[in-house]
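Note that one protein chain is taken out, while the other chains of the complex remain in position.
Let's turn to subunit A:
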Amino acid sequence: MKEFARLLIALTLIAAISGGILAAVESVTREPIAEQRRLQMLRALSAVLPAFDNSPDSDTLTITTGSDRQGREVETVFYRGRNEEQLVGTAFRVVAPDGYSGNIAVMVGIRPDHRVHAIEILTHAETPGLGDKINEPWYKALFVDKALDRNDWRVKKDGGDFDQLTGATISARAVVGAVRTGLELYREHEDKIIAQGDNP
């Protein structure tokens, strides 16, 4: 019993000290980490939105846009870019669940005329040299100015308008599907996105 208490005390002490140190480090790094994430978000937003003069990461609208396989609600945050108070584009994150290796997160920027302004790949784990070509500028440029009712949102192999990537049709299909989902989401929620115009 006495030994048991000794073991317990040793473990508890070490755990407590570790916890204390971690709490201290966390409180020091919290702000730089938040800032890094914000900067990364802003970089992605500037890449997919037309020139704006507001800060889209604070001009947001969160809408419940569906549910995942476990039935939990999925929320999409819409970031609105404005120039001289005028809405010039809306950006949001769409996740393609059907990548070749895991999810592909895509940031899509859509202009008020329902066309894609630009897309950016946020995270992916596609095969280097094959599937990761989805992250090359020429590939992302394929989506510029495309719209739901003007284009066939499938890869060419399936009879659509979009180039597949040699050896990586699955990756290309996933991205095309994600951007199409994005355009559909935008159309579905457009009135809300435009209506709450003066939200800070």
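One rule holds in what follows: contacts are C-beta pairs under 8 Å (C-beta built on N, C-alpha and C of every residue); 3 or more make two chains touch, one makes a residue touch a chain; residues count from 1.
Note that contacts and distances are computed from a predicted model.
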*asked:* As a check of understanding, state which of "Carbohydrate ABC transporter membrane protein 1 (CUT1 family)", "Ion-translocating oxidoreductase complex subunit E", "Transcriptional regulator" or "Probable hydrogen dehydrogenase" is the UniProt name of the chain not shown.
replied: "Ion-translocating oxidoreductase complex subunit E"
*Absent-chain interface as seen on subunit A, which is shown*: 3, 6-7, 10-11, 14-15, 18, 21-22, 25-26, 29, 32-33, 36, 40, 127-130
